[in-house]
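The complex appears here without one of its protein chains, the remainder shown in place.
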Amino acid sequence: MNIVSTILLICGLLFFTGGAVGIIRMPDFYSRLHPAGKLDTMGILMTMTAVALYNLHDFSIGTVLSSLKIILIVAFLFITSPTATHAIVDAGVRAGLGPWTKEETKEENDLAT
Amino acid sequence: MVDREKQYSHQKQSQPESNQSSLKIPPTKKSRTPFLLTFFVAFATWIVLSGKFDLFHLTLGIISCLIVASFSGDLMLSDTRKKGLPYQWLLFIQYLPWLLYQVFLANIHVMYLVFHPKMMELIDPRIIRFKSRLNREMSHLIFANSITLTPGTITVFVSIYGDYAVHAIDEKCGQSLPGEMEKRVAKILGE
Partner (left out) sequence: MDTVFFYSSIYLSIIMAISLYRAVFGPTILDRLIGVNAIGSKTTALLVLIGLIYHRVDLFIDIALAYAMLNFIAVLAASRYFQKRKGLYDETPRD
């Protein structure tokens, strides 16, 4: 059980790292949202699953309830994270920020329309 | 207070047999499924969060969940139509593993993009517009959140007529869009 939860924890930390590096490296704010909102969600899922498994080590009512609460956190984040991402995107669209595109694809789009 | 609660719980017992008849308190025309669903969700949350199973705490939980459910029962599910709701929840639970698998695959893809040294040449952000054939609010909600959860795509705009604008991070993510996910969501809500 310890090994499984350690592996899950490390996978989750890897996803978190991807999210942080992605926030730094991406060129504009729309594409920054891709790693920010969702690699974090996956990292939360992984780390919380690891913690819940480790928590069930000595089995009793209290630990089961704690693990259920952890699952509740994960479910809550799975509902709210897309909503927050969508709210930020919506604010950007209403402010009139255009998405960053590559030059040549932009020209192609202009020709196509 | 206790009498009132007993009446409510009695009605709750007899609810499944008589679906739209015999509503004495309070006289509403609406179906009572949203009320019961909100009550059960709130009460399950109460039990998990409190963790005490003696009579006093359970009674407090029932009373407060009844109050909350009577205030906000029609907020959670405004769109109730025929089709037994429990059955839909079962279908929704069947949908979850597939969604998790998709989220995992797409996360790996975004991780590959992020750690790639030549990231700026690989990504190609664009906004895709398409029209969906879903026509219920709930399915729009589930579909838009699923699009946002699978990385590589973010829902930018949804109208109630089913016009979607989606920001995709590269071409491969955008191509698969209306396709299978829409079919699955449509299957859940019985369209």
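First chain written, first letter: the chains are A and B, and each begins at residue 1.
Note that in this section a residue touches a chain if its C-beta (ideal position, glycine included) is under 8 Å from a C-beta of that chain, and two chains touch if they have at least 3 such contacts.
Since the structure is predicted, the reported quantities are computational estimates derived from the model, not experimental observations.
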Mind listing the chain A residues that contact the chain we can't see here?
2, 6, 9-10, 12-13, 16-17, 19-21, 23-24, 27, 29, 32-33, 36-37, 40-41, 43-44, 47-48, 51, 54-55, 62, 65-66, 69-70, 72-73, 76-77, 80-81, 83-84, 87-88, 90-92, 94-97
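The rule is simple: only the chains that are shown with their structure count from here on.
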Centre-of-Cα separation between chain B and chain A, whole angstrom:
19
In the complex of these two chains, what residues of chain B are touching chain A?
45, 48-49, 51, 103-104, 107, 110-111, 113-115, 119-120, 123-127, 144-145, 148-152, 154-157, 167, 169
As the complex stands, chain A meets chain B at residues 14-15, 18, 21-22, 25-28, 30-31, 33-35, 37-39, 41-42, 61-62, 65, 68-69, 72, 78-79, 81-83, 85-86, 89-90, 93, 99-102, 105, 109
